[in-house]
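To start, the structure itself, in structure tokens.
Up next, chain A:
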Amino acid sequence: MEIQTTEKKKGGFFESLQNGPATDEFIKGLWRENPVFVQVLGMCPTLAVTNSAENALAMGLATLFVLIMSNLLVSSLRNFIPKQVRIATYILIIATCVTVADYAIQAYSLDLHKALGAFIALIVVNCLILGRAEAFASKNTVSKSFWDALGMGLGFTFALLCLGVVREIFGTGTLFGFPVLPGSFQSWIIMILPGGGLFTLAIWLLVFNGAKERKAKKARAL
Partner candidate 1 sequence: MTLSFSKKNTFKHGIHPPESKDETNKLPIRRFPFAPVMIIPLAQNIGAPSEPIVREGQEVVRGQVIAKASGFVSVPTHAPASGTIRKIGNVPTISGKMAQGIYLDPFPSDTQEVDEGDPINADSASIDEIIAAIQNAGIVGLGGAAFPTHVKLKVPEGKKCDTLLINGVECEPYLTTDHRVMLEQADDIFTGIKYLLKVTGAEKAIIGIEANKLDAAEHLQKHIPAESPNISVAVIPVKYPQGAEKMLITAVLGREVPSGGLPIDVGVVAVNVATTAEIGRLLPHGRGIMERVITITGPGVKKKGNYLIPIGTPLRYVLEQVGVEDNISEVYLGGPMMGVAVSNLDIPIVKGTSGVVVFTENEVKAHKEKIFPCIKCGACVEACPIFLNPSKLGILAKKEGYDQMAGEYNLMDCFECGSCTYVCPSNIPLVQYFRLSKSILRKRA
Partner candidate 2 sequence: MLIIISIAALGGLTLLLATMLIVANKKLHVEEDPRIDIVEDMLPHANCGACGFPGCRPFAESLVNGGSLPGKCTVSSEEGRVEIAQFLGVDVGAAEKQVARLACAGGTNVARNRAQYQGLQTCQAASLVSGGGKDCFWGCLGLADCEVVCDFDAITMNGFSIPVVNEDKCTACGDCVEVCPKDLFSIQPESNRLWVACKNLDAGDEILEGCQVGCTACARCEMDAPGNLITMKNNLPVIDYSQNHNTQVPIQRCPTGAIVWLDKKKGVIKGEKSKKIIRKGERRIATT
């Protein structure tokens, strides 16, 4: 597994946002510590439900919801939870949030629930959620945890969308169900098969690595 360099990358746009502590908690999840592209977490939903942009978005938002809920609960209860049963308690809290989300989606649309399949329930075990609860919410204030969850959740959603959009356009010629390519377009079925998910993510990572490498090369040349 790749070891990520820890130095903070200063991008022009993001830099301007990096003022207050809250915005920093928020921004880091979007890019610098992106859960998918950088931390390589929560890979199962990332790969499994991103065969359409809609599913990706729904999954992202569901995760975002659970992440915020659990981060809020954990950080507000953090002084109340004894250390020995910490993990068990967090799991309890997360499972509750997920169950809530699960029923909410079922109530909203059965079809969507069917498309996401077991992966809604599997948010419980998304390493990202427990990871944030442990690494962040259990040590930080409620407001900080909120921003952290929002940033991480949006970062996750963003990454899912990156995959979902590419896979849907290539795989079916549509975007959010609307045709974006001419009817004669030959869809690449692989993109909506399991293998396609792996390939797409691999290619995204290749692109990012390539960009990083080029930047590093430029920096060295200077």
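What we mean here is this: a contact is a pair of C-beta atoms (placed from the backbone, for glycine too) under 8 Å apart; a residue touches a chain by one contact, two chains touch by 3 or more; residues count from 1.
Behind the choice of candidates: all candidates are chains of the complex that A comes from, given by their letters.
Note that this is a predicted model, so its numbers are computed, not measured.
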### Query
Which single candidate from 1 or 2 touches chain A in this complex?
2
### Query
Residues of chain A touching candidate 2 in their complex?
1-4, 6, 8, 28, 33, 38-41, 84-85, 87-88, 92, 127-128, 130-131, 134-135
